[in-house]
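The block underneath contains the structure these notes are about, expressed in structure tokens.
Of the protein chains in this complex, one is absent; all others appear in place.
Showing chain A:
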Amino acid sequence: MEVGQMQGRLVDYTKSLFMEGFLDGQFLQLQQLQDESNPDFVVEVVSLFFDDSEKLLNDLTMALDQPNVDFKKVDAHVHQLKGSSSSIGAQRVKNGCIAFRNFCEEQNIEACLRCLQQVKQEYYLVKNKLEALFRLEQQIVAAGGSIPMMEMGF
């Protein structure tokens, strides 16, 4: 596949992630922070997001598995995940956390467990999508091409 076709495929794939709500404009802001002095910024912060989120999801699983659930602790973990997912632009994960916080407030264990499953699902979906995005970028660079920047004009 020639570079132009690969670039087109990347653009289409990236657009689909926005159209389907996996990512929002904050992800574009992160891309803006990447430059020649910081060429791997996006990949690095996304990796940090993955590490951070997986730890938080494990902590949430353990916290909700206790005989006496400490909802303050659960809320603190959800708060962290909401903050990081909104900061990377992982819109569906963030929205899941909003619902999750509401159920923590109500101390509704069953609903919290459902939210946890939902947030986990959304997290693994966006993780897969981002990994696929980076693979497409790597293919373009390996073929000697450049990565086109996206605008939110679609």
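Definition applied: a residue touches a chain if its C-beta (ideal position, glycine included) is under 8 Å from a C-beta of that chain, and two chains touch if they have at least 3 such contacts; residues count from 1.
FYI, contacts and distances are computed from a predicted model.
Within the choices "Two-component response regulator ORR42-like", "Leptin receptor", "Glomulin, FKBP associated protein" or "AP-2 complex subunit alpha", the name that UniProt assigns to the complex's undisplayed chain is "Two-component response regulator ORR42-like".
Of the options A:16, A:32 or A:128, the residue whose C-beta touches the omitted chain is A:32. Here one chain is not drawn; of A:76, A:109 or A:125, the residue touching it is A:76. Although one chain is not drawn, the whole complex shows that of A:23, A:63, A:116 or A:140 it is A:140 that touches it. Within chain A, the residues in touch with the undisplayed chain are 3-5, 7-8, 11, 26, 29-36, 38-41, 45, 48-49, 52, 76, 79-80, 82-84, 86-89, 97-98, 140-141, 143-151, 153.
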